[in-house]
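The complex appears here without one of its protein chains, the remainder shown in place.
Chain naming follows the written order as A, B and C, and within any one chain the residues start at number 1.
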Amino acid sequence: MSPAESATVVATGLAGAGVLAGMLLPTRARIVTVGLCTAGLGGAGMAGGVAALGGARWSAYLPGLLPLAGLHLAVDALSGLFMAVAGAVVLAVAVYGIGYACGRGPRGTASRGVQSSLPVFALTLVLVPAAASVSSFLLLWEGMAVTSLVLVLAEQRERSTVREAGVWYAVMTHVGLVLLLAGLALFAAGAGGETFAQLREGAAGMSPGARGAVFVLVAAAFASKAGMVPLHPWLPRAHPEAPSNVSALMSTAMVNLGAYGIIRVDFELLGGGPGWGWLLVLATGALSAVYGILQAAMASDLKRLLAYSTSENLGLVLIGVGAAGLFASSGYPVPAALALAAALLHVTNHAVFKALLFCAAGSVVRATGLRDLDRMGGLRARMPATAGFFAVSSLSAVALPPGNGFLSEWLLLQSLIHGMTVPGVSTAIVLPLAVAVIALSAGLAAAVFVKALGVGFFARARSAGAASAEESPPLMHLGMGLLAIGCTALALVPGTLGNSLSRAVAAAGLHGGRPLAGGGLELRLDRVAASLSPLWVTAALLAGVVAAAALIRLTTRRGRRTNARLWDCGGGAPTPRMSYTATSFAEPLQRVFDDVLDPEQDVNVTPVRESAYLVERVRFQRIVPDRIEHRLYRPVLAAALAVGRAARRLAPGSVHRYLGYGFFGLVALLLALAVGW
Amino acid sequence: MNGTMTATGTAAVTAQVALVVAGAPLLAGLMRQVRALMEGRAGPGVIQPWRDLRKLLRKEAITPVGTGPAFRTAPLLLVATTAVVAALVPLASTVTPVSGSADLILVVALLGLGTVALALAGLDTGTAFGGMGASREMTVAALVEPTILLAVFALSIPTGSTNLSAIVSGGIHDPVRLASPAGLLATAALAVAVLAETGRLPVDNPATHLELTMVHEAMVLEYAGPDLALVELGSQMRLTVLLGLLASLSAPWGIATTASPAALALALVLLALKVALLGAALAAAEVFWAKLRLFRVPELLAGSFLLALLAVTASYFLTGE
Amino acid sequence: MTHATTALLLTAPIAVPLATSAAYAASGLRGAKARAGVAALAHRTPRRRGAAAPVATLVLRPGGRTDESVHHGSPTGTRGDGPGTATPAGPGTGSVAPPGPGTGPDGSPRPGPGSVTSAWPGPGPDGSAAPERRGAGSVVPPRSGTGRVGVVPPRPRDAPRVARPEAAGAVPRPLTGRLGLVSPFAILTCGAVLACTVPDDGPVTAYGRLLRADALTVWMLLTVGAVACLACAANPAHLAHERTDLPAARRYHLLIHAFLAAMSAAVLAANLGVLWVAIEATTIVTAFLVGHRRTRASVEAAWKYVVICSAGIALAFLGTVLLYYAARQAGIPEAYALDWQILAARADRLDPSVTRLATGLVVLGFGAKAGLAPLHAWLPDAHSQAPAPVSALMSGVLLSVAFAALLRYKVIADAALGAGFTRTLLAGVALATLALAAALLLAQRDCKRMLAYSSMEHMSLIALGAAVGSPLALSAVLLHMAGHGLAKTVAFCASGHIARLCGTTRIGRIRGLLAHAPCLGTAFAAAVIALLGFPPFGLFASELGLFRAGFLSGPRWAVAAALVLMLIAFAALAARTSRMLLGPPPGEDDEEEPVPLGADAAAPLVAGLAACAALGVTTGPLTALLTEAGEIIGGH
């Protein structure tokens, strides 16, 4: 039995056990058992994925399952990478989830339906990369969609917004499915078979038009799963409303699969796509990166902020994938391999730090009942561990050393900069813009996470909920701790991933050599003069900090620090209401990007009753809506509703009308036949 | 790499760091003096910043109530990041043990880390000033980022690498590159970015304590004593390093490309001169500049972004053939 | 297999339901004798326990006269409220009609207790009798937080019908319990036995080529049997909750089993004429089932159903006649000129233009019965008014049986005309139906109508699969029929319970079902999820196969258009259902005890969902059957 096979079997078995436990056991035992099963499943997936990254391959065909098609599974290094990432995140988040659902956690999360969906969702996350035929892929894909839908709806009793989010999620997921189904079915029809092996062989024989259609359909479908603009509106709704452990999984392992799909189908199976297609992917990624992080900068809902940041990070990944495709289609495998490796590394990094961010945010939500950053504050003192984890993950997310996010963005920038060797006007125009986009999003990301950490956790509590927060249970810390270890390891010794990334890139069909030459402590690029030693940089930073601290120690007359009041301008002690909120923090950025964000302002002046010239109350409201959603989706929804209302006239209850339909149908048919159809 | 090379390289790194740490307050003093002279004042003298630092370092350390670790570690991080940058950047020598890691992107990111640390510290105080300063600082930092990276991009194209040592030695060996349109545009863009990063006029006025105009000073308003000393030192080091970097990129002559100690010594002297010159020029220019409104800053940065973009395209179209 | 066994296997699915039906009819004659025993039973069994009793013993609940009389005695003043103030309570009726012209100027109250109302099937007693104003007479049943689903306070509207206790003949309860499930099981068993032999040994016939079973037949038999099992298992709970009196219940059973017999006959018929007769028979039988409740709305629905379906299916007969004409002219002797197998074998000799006309008429005609445009309009009305198990049967299998008939004709037409004609015709009809269903789902306000439009959506998908016409597509179509039948049965049965629990089928008035009645809500949610085409349910596998086949060989434009339209329908269905299911429970008290679902009501729902899910995971031993059935219709 190959490692991937045994991992699949074990994972499936554990998922089954988890489902049974979720349905049958009483609450507390249910949560613990389901959590353990899911964690084990994640562990198995990770093991299988790591084995595949090590070079093990496996494929299987189960004709009895899935009527009319049969189940094809296959694992190579590319699937292995995504399996391993998903498995690792599942493992940590499942441990976290036990603590999250127990005790004072939200009611809905512990329910039977939610608990029995969780292992299945985790299983599909791990197994989607292993699917090796169109039908199998769609089966697992839809399994993932439906279980995640159930999980998103877990807290439907508590908030009415959950329902709205669920519907958005379901519908947008289905839009994605329709695109995917059409794309893959067209592909299968053109290639003359539905297994990935057949697709790989048949792709070359397809006409350019068909290939282009397949490319666009599939890319759009996966982009919607990855939360790309303009198919993103589900993401900032579903992720905040889902229980935080679910958000953590959705925002990492699930959206990753969007990137996986593009790499697998458009890149590998289709044997590269048209250059314009990859430009489109790159542009979508760039647009999403900037748009996502801008919206995140405006958001004051902590989980919404994180969700938009997911959109940004997947945008960066798609920039990498698009660039890789562009280079490969121009015949330059070396920069292509580099770009793809950067994208894959960012997928990994993002998964780990975003899971940790969502877990920490969940810890806050669970403790305070708040998602609004404006009302948080001061959590550093009440929840030190959570604040610490949030700080670690924020550091990764802001793309600054020594965080792990920096490494993948560095790699991405390197690949773009070295992609300038690829001739063509499009690269000359697109690559600088892409670099600028990455830089802008990195800069904005810094602002975003300074806001999240500084406003949410630092300063003083701005509401009763935040003031009375209590630290979360140890199991949640354990889960977050695992993720934090992952972040640290990825940040300090990314070179160990070199070989795995090379194999994954090769499995994606790019045989341009190993993009990452260095192993161990240094991240050095192959055939390109660039290297980075994250460990040494970190060590130097630490040494600098220690030296500076020592300097203070030595020079200060009194060793002890003394406390003093904040400077109050002589006006009495500042109250928490005076401190900067998330909204005020974002205000300068909002004014800078006024034209893009198009905020809605509303001023209500209420005069006193006696005189219109004396003002009793002024109410000022400013909302920064999701502009794309407003401009693109609202009209469609309104039109749909209007059509629905108008269509009621088709069924007015008159039997004459109904018979009339038939009569005219008959007459039309007869006329058609009479004129010789 | 043989023993002498390693030894000289290590010496170069140490010397760079030492020069930056020791010279930064002097540079600040020099700039204030130049400015005072041009404004017709006597000025406190070049070593006044050093006196200030000494005074502050001797005071007792103060922790404002309600602040946490972020507030306390931010000054340390600011100094540490700048020191690491000072070690990485080939200010005096391109042959050092760390030159392999002297990546331009890393340098930019390390400076960003210092900014972020200070911004968090500002928010940690929980006062309106701290938040305001942090918010403005992060806004400017976010907008500067594309300019800097595009300039980096433009500078790295001729060399084919973002490694600073490679770029600088490329500039030494092929001076035409520096005078090319791409090189000039990139340097100009970088100069604007340096102004914004270091909080100089017209982006920020380091001398102001007026609520409406403060950016950097608002963030660090709560610091006192040794902490304030570190913050001040960190800012001065930042300015020094960035001016040094600018000098290395635009006028790399004199920087040691071999492991000879003599060349290193010469390079250090030249470095001090170049930075002093740049600082004096900047101070002189600041006399004639007014601070921009905060919401006019994006226009300035957009201009520099355009310069950087032009630099990239120019370097591609003019040298790409 | 011996000839006798074959004959038995082919006859039993028709004969057993017929015999059951006859038994119910006969029990009415013997009713007087059995009454004493029933009365004793009735007094021994407390009313509220019934819902939790095992299926086999709980079929009919006797009148319970003491309770009923209480309700008869309720003051007519409350019932006589103006229609404008009363809240409609009957499931499936969304609106309160203004008083009809014959209401009488005095607004005379309804007949009091004990007054004689019309006996079935004779005409009303008197033209002057005040018309039953539905809605006006029914009060909203108070929502009982502790009661089980369905055990809702009695509906006064039913009271007059129970007013003649002396007419209440009864079948002893254990007998009816078993009897109700005998015929579905017979159908299922025969189907199962045939499923073992037919794929290997080929089709079998009996009675001089009157009945014939090939793989398609067997598959349809299995579908009919399975869905009928669920529906018949749901019958007792339904009748109990509806407070149906014994004669009405007996009629109900009689008709249900006759309905099953007709469907089996339609599936088994080898002769196209007989096939038509059987399909028309289903219309006649189900007309009374649709009108079972005898409210204004149900009479209206029944009328529309009969008129539209009969007219439609008459066109199918015209088509059959024309086909017969063509066959005779092609030299096929009279005895075989309507025999499907022979027609299919010699279809190439049929005159193309006559066959074209015939096929067009048949598509229109059987399409009416299958819920396809343009004669589709009976469907939402009938489905929303019929008792829930009947809706389930109609939506679950009747539509499919009608479509299976259409498939038989399609084989002949394709052989005679080439695939193009039926493909265009079916694809056009399918898209029209799909567009209609999607548009009407968008702003749908009634839960059962929503399910009915969803049936139309699925039938159009099935039609699209038939238009594609490859063996894979046809296998997918058949799988879709089975999966849709099971899922829709569960959905309709659950909607019946929901209607009773909430006192309405208006989507806008049903809130927080998952919180209010978790088991019922979950079952409904699962059924809708199945209908939306999510795995692990069978509809996912079939839709996937269908679209794969469609993009491979079919009219791609039609398949692509269908995908878009289905997306709209999906969005509408998801939005509407979420409105009903999610949110806090409707009561003011958030901690209200959730309403449990009785075991007898839950069993069919769970079984149906399990079967549907199993179909989505694997077809197991039926794989060969499915493949062969697909090849029978699509294999040329």
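The rule we apply is simple: contacts are C-beta pairs under 8 Å (C-beta built on N, C-alpha and C of every residue); 3 or more make two chains touch, one makes a residue touch a chain.
To be clear about the criterion, contacts and distances are computed from a predicted model.
Visitor: Not counting the visible chains, the remaining one has a UniProt entry; which protein name from "Hydrogenase-4 component E", "MoaD/ThiS family protein", "Cytochrome c oxidase subunit 1" or "(2Fe-2S)-binding protein" does it give?
Guide: In UniProt, the chain excluded from the picture bears the name "Hydrogenase-4 component E".
Visitor: Missing chain touches which shown chains?
Guide: Result for the missing chain's touching partners among shown chains: A, C.
Visitor: Among C:Leu440, C:Leu472 or C:Ile633, which one touches the chain that has been omitted from the display?
Guide: C:Leu440
Visitor: Where the complex has a chain not shown, which of C:Leu211, C:Ala287, C:Ala482 or C:Leu582 is the residue touching it?
Guide: Residue touching the absent chain, from the options given: C:Ala287.
Visitor: Have a look at C:Arg449, C:Arg548 or C:Arg576 and name the one touching the chain we're not showing.
Guide: Residue touching the absent chain, from the options given: C:Arg449.
Visitor: List the residues of chain A that touch the chain left out of this view.
Guide: Residues 647-648, 650-656, 659-660, 662-663, 666-667, 670-671, 673-674 of chain A touch the chain that is not shown.
Visitor: Pick out the residues on chain C that sit against the missing chain.
Guide: 93, 95, 97, 100-103, 118, 121-124, 126-127, 129, 131-132, 134, 210, 271, 273-274, 276-277, 280-281, 283-284, 287-288, 291, 294-297, 299-304, 306-307, 310-311, 314-315, 317-318, 320-322, 324-326, 328-329, 334-335, 337-338, 351, 353-354, 357, 380-381, 384-385, 440, 443-446, 449
Methods note: only the chains that are shown with their structure count from here on.
Visitor: Need the CA-centroid distance for the pair chain A / chain C, whole Å please.
Guide: That gives a centre separation of 44 Å.
Visitor: Could you state the distance in Å from the CA-based centre of chain A to that of chain B?
Guide: 35
Visitor: Within the complex, which stretch of chain C touches chain A?
Guide: Where chain C meets chain A, its residues are 303-304, 307-308, 311-312, 315, 353, 356-357, 360-361, 364, 368, 373-378, 380-381, 436, 439-444, 472, 475-476, 479, 512, 514-515, 522, 529, 532-536, 538, 540-542, 544-545, 547-548, 550-553, 556, 560, 563-564, 566-568, 570-572, 574-575, 578-579, 582-585, 615-620, 623, 626.
Visitor: Across the complex, what residues on chain B touch chain A?
Guide: 57-66, 68, 70, 73, 75-77, 79-81, 83-84, 87, 98, 100-101, 103, 105-106, 109-110, 112-113, 115-116, 119-120, 122-132, 134-136, 138-139, 141-146, 148-150, 153, 156-157, 160-163, 166, 221-222, 224-227, 230, 294-295, 298, 305, 309, 312-313, 316-317, 320
Visitor: Help me check something: in the complex, which residues belonging to chain A touch chain C?
Guide: Touching chain C from chain A are residues 64-69, 113, 134-135, 138-139, 142-143, 145-146, 153, 156-157, 160, 162-163, 166-167, 170-171, 174-175, 178, 181-182, 185-186, 188-189, 194, 640-641, 643-645, 647-648, 650-651, 653, 655, 657-659, 661-662, 664-666, 669-670, 673, 677.
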